[in-house]
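Excluded from the complex is one protein chain; the other protein chains are retained at their positions.
First chain written, first letter: the chains are A, B, C, D and E, and each begins at residue 1.
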Amino acid sequence: MDGFFSLAIDNLGSPLILSFVLGTVAALARSDLSFPEAAAKAISVYLLFAIGFKGGVAIAPYGLDVNLFSALIAGVVLSAVVPFLAFGLLSVMTRLDRTNAAAVAAHYGSISIVTFVAGTSVLTSQGMSSEGYMVAVAAAMEAPAILSALWLISRNGSSRMDAGLWREILLNGSIVLLIGSFLIGLVTGEEGMREIEPFIGAPFKGVLCLFLLDMGLIAGRGIRNSRGVLTPGLFAFGLVMPVIGASLGLLAGSLIGLSPGGLFLLAVLSASASYIAVPAAMRVAVPEADPGIYLTLSLAITFPFNLTLGLPLYLMGASAISGGLS
Amino acid sequence: MDGFFSLAIDNLGSPLILSFVLGTVAALARSDLSFPEAAAKAISVYLLFAIGFKGGVAIAPYGLDVNLFSALIAGVVLSAVVPFLAFGLLSVMTRLDRTNAAAVAAHYGSISIVTFVAGTSVLTSQGMSSEGYMVAVAAAMEAPAILSALWLISRNGSSRMDAGLWREILLNGSIVLLIGSFLIGLVTGEEGMREIEPFIGAPFKGVLCLFLLDMGLIAGRGIRNSRGVLTPGLFAFGLVMPVIGASLGLLAGSLIGLSPGGLFLLAVLSASASYIAVPAAMRVAVPEADPGIYLTLSLAITFPFNLTLGLPLYLMGASAISGGLS
Amino acid sequence: MDGFFSLAIDNLGSPLILSFVLGTVAALARSDLSFPEAAAKAISVYLLFAIGFKGGVAIAPYGLDVNLFSALIAGVVLSAVVPFLAFGLLSVMTRLDRTNAAAVAAHYGSISIVTFVAGTSVLTSQGMSSEGYMVAVAAAMEAPAILSALWLISRNGSSRMDAGLWREILLNGSIVLLIGSFLIGLVTGEEGMREIEPFIGAPFKGVLCLFLLDMGLIAGRGIRNSRGVLTPGLFAFGLVMPVIGASLGLLAGSLIGLSPGGLFLLAVLSASASYIAVPAAMRVAVPEADPGIYLTLSLAITFPFNLTLGLPLYLMGASAISGGLS
Amino acid sequence: MKLYDAKRVAIIIEAPMQERLTDAMEQAGVTGYSVLPVLAGSGKSGQWSADDSIGRAGGLVQVICIVRPEAIDQLIDHAFPLVQRHIGIITIADCQVLRPELF
Amino acid sequence: MKLYDAKRVAIIIEAPMQERLTDAMEQAGVTGYSVLPVLAGSGKSGQWSADDSIGRAGGLVQVICIVRPEAIDQLIDHAFPLVQRHIGIITIADCQVLRPELF
Partner (left out) sequence: MKLYDAKRVAIIIEAPMQERLTDAMEQAGVTGYSVLPVLAGSGKSGQWSADDSIGRAGGLVQVICIVRPEAIDQLIDHAFPLVQRHIGIITIADCQVLRPELF
């Protein structure tokens, strides 16, 4: 556990996490500090583009190989299976009705790309590398959870799906951007990287600080508005579920033989909960589910937990397993 | 033609063009990927400021000389004359009525600054330099085409011009910003450049990638909405006209003795079609013209053509002519 | 005075000031050049974060010491006292009624963080350093002036204050962001700086150029709309008051023994007039005061004066005093 | 100048439903509509604000549509089933227009 | 489909007053409202535009609220003292709604 505490303190003392804390505190204190929605949207495009591109560049020398496919399959399976676990856990730990429980479950099967980005940044700080194609895995994990959740609601999820929704889920902006920039990185390789490194490389961490400041503001407002929504059971779920998700991620990752860094990132993806793609899909397909519940859990409980304590914990786990395997 | 293919492949394989392609594909596939309008506006201010400033810095050691004025005159003449050619071509190739044809013609006389910026970035990749004052030429070419088109509509264009419109056309934001930052670069020179290079220099290409991603989204949506608007004749016009414009630009540029890089940029300016300044002026002065036609042609046909195939083609042309002249 | 002219010319010839001038000229000429509100807001978050963080990093090796507290007290006193002076001066120089005079006075006691940022950038150009905690002083000076002004209006200012207003004033976004990022810088120190320097360090000046371009646009529009609002007396006040404020700042700063750089920055803070926090508070607490008067004075007269002539003047003053003292 | 009676229909709905709603309106024969942004709001499900959300999932938009009085029933028949399960606050108000041929 | 009468109240007010206004509205028993952005405007105190201001101090917002007709008096009684000293342009218009249970 010594390793965990030193990792956790490292993590909590980084400008990234402190910026997030600043945002959270400001929102809890009801400061009027705010970050314009348009700027946050633009930064998220930047982050997705940068992370996808770097992933592509990283594997450009090797090309797409079979490991990518096994990782993709692992991701899809995780995304599809985790909602069932989450749903079961919710029915034990909380009194959510079937619809709300399934909606929440969808979020935990899917992923939070910012948590993933923060994870890659922890890896860099630790001087560890990871499989470049993990960004493609991230993209692949966005959608399957939604289908699982819709099936949970109606045993016949397709009744809630129209053609439009299929397209919206599969061609969701962040999926397209991640995959697209991944391919661009793959095609242009190191040469492309040299051209745009001063934009997507060096300043990346600083930009992420501002983004996490905004995420902190959003999480803090979420916490403030959570009175009356968050029962102790839900709260506990929001902390336990990511750890379960991470464990599954570690398991799946070690089965397919990922590197320690890749193992960590798969755990992070599996632990993280969506707050963009899945809420939008729920709005359309399951409007009777209460956004107050699923957004609060995902944004105000699980995201901060993962960012602060989860990342060092999962890194410990990944190192332990890799150590054990090697 | 060997040179053309290798240039074209170089160009098509650059992160810039691939980002544009990604945006186009995302929009055609009806992904909900989007880039906030405010951020795109801010980036365009950044691009104009950076390009103007660099132009000014480049000629700071020499000051304004007579070549600048001959280049400005060449630009103004090109901008004023091209609409007549375009109008003639449209009346041969399409069935547009007089008003719509003139409105389209105005766009082709004027310029697209992003195409110009992409052109400068191609030059940099090829290790070629150009006259710093070409940005001033770009600014000078924005407006004259509008007057030609208004004259074409009413043989007495002034009846459609009020004092406000004159001011809006001549003090259009991008003209003012280009000229202003050009002068700032001229005044502050290398010393000013050193201070702000890490903002306007190194990250420039990466920022341009994001902007072209957004342009791709816009072009793609334009293509999607073009059903029913785009006849084969119009489509062909959108591909032929830029080549004619570029040829005129090469001719004019070689008459005034521009360097190969400058020649290329004048061809690019002449080939490019406006989608900001001219549409706004048409909205005010020629509201009966259909924006669906002129915006689709300019944004969804000519811009992508210039960006992908046009740039290498015009560079070939400029090299050939310069080689022939030298 | 030789020193002043060379400093002033240095300052006026920098890309920062020229960008501001460009914006002003564009707005006066009624160009439609504009910068999106959301982008300006995002950049101001960036600037506050960067300046606060750098301040924290600068004192990280030393920690918080007693000098910080004497500087904070000096700042609070300046902010609280200057409004009385301003109020007196206004009643001599202008015919503003009590309410409007007090509202204007509040702005001059409080501060403009952009003026402060421009001041730090002048220091850097001159190779001078300053106390890192000056950003904390800046934060401390935002609010006290508001209380003084409310007291001036009703001799019982509290009648205009509700609990919400107290919170809004004290937890104002820019105060929270400055203090928060200052603390982050303090905690993470040089190591944190290394991680995010490529974002908040190198490109800082270039970003500030764009921001000042926007400030110029706003100031220019303010000047254009000032017809009928600005009497000669008010205009003169807008030029005289900052010089008085700066003098008080120099006095206070030399009493507490600040370095030349710190002295200069305290003078700049004291000379500058608020245009964000105080107007918002006045809207709520003193709605009968005319925003046309206080915003015009602060944004269209005093801000440009400080930026162009004030900064070199105050730097001269600070150097003279420090020279005299040493 | 002569004024003609018309109806102004305003529908507040979740942003991700916007396209479905306008598609339904087009099927109802509506010739035009405009979409306005909504910054923030409050209702039975609590408060929200555009600045609180990443992505538009949390946000609302307001779709405004001027129609001839006689077109109102058909519009409602097409739009209602869609908004019913969603937030979908529909208001209808009388107004007057200058150029009836536009609608 | 049956339509029910309601009132549409629109209040244009300084952005820094938004929260105070909506608090007052909630005290008046209003169950929901939406806030719309305002870009620019002109009035006795001259012209303004969102692009002219840094921060929201200079800007306005429009708060829109659909209420049952009988709730209007209470709403006005609570909101009026607050807006009286401010810009506070209140307009009330008749409208019709489909689902009266929402208000």
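Note that a contact is a pair of C-beta atoms (placed from the backbone, for glycine too) under 8 Å apart; a residue touches a chain by one contact, two chains touch by 3 or more.
Please read all numbers here as calculations on a predicted model, not as lab measurements.
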{"item": "Displayed partners of the chain not shown (whole complex)", "value": "B, D, E"}
{"item": "Contact partner of the left-out chain, one of B:S44, B:S79, B:S181 or B:S319", "value": "B:S44"}
{"item": "Hidden partner chain, residues of subunit B it touches", "value": "34-37, 40-41, 44, 164, 168, 215, 217-218, 221-222, 225, 229, 275-277, 279-281, 283-284, 287-288, 290-292, 295"}
{"item": "Touch residues of subunit D, complete complex, unshown partner", "value": "1, 3, 6, 8, 22, 26, 31-37, 61, 66, 93-99, 102"}
{"item": "For subunit E, the residues touching the chain missing from this view", "value": "12, 36-44, 60, 62, 73, 76-77, 80, 89-94"}
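The rule we apply is simple: only the chains that are shown with their structure count from here on.
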{"item": "Greatest separation from subunit E - chain, by CA centre", "value": "B"}
{"item": "Inter-chain centre distance, subunit A versus subunit E - centres from mean C-alpha coordinates, in Å", "value": "38"}
{"item": "Touching two or more other chains - residue numbers and ranges from subunit A", "value": "34-39, 41, 168, 198, 203"}
{"item": "Residues within subunit E bordering two or more other chains", "value": "none"}
{"item": "Complete list of chain pairs which touch one another", "value": "A-B, A-C, A-D, B-C, C-E, D-E"}
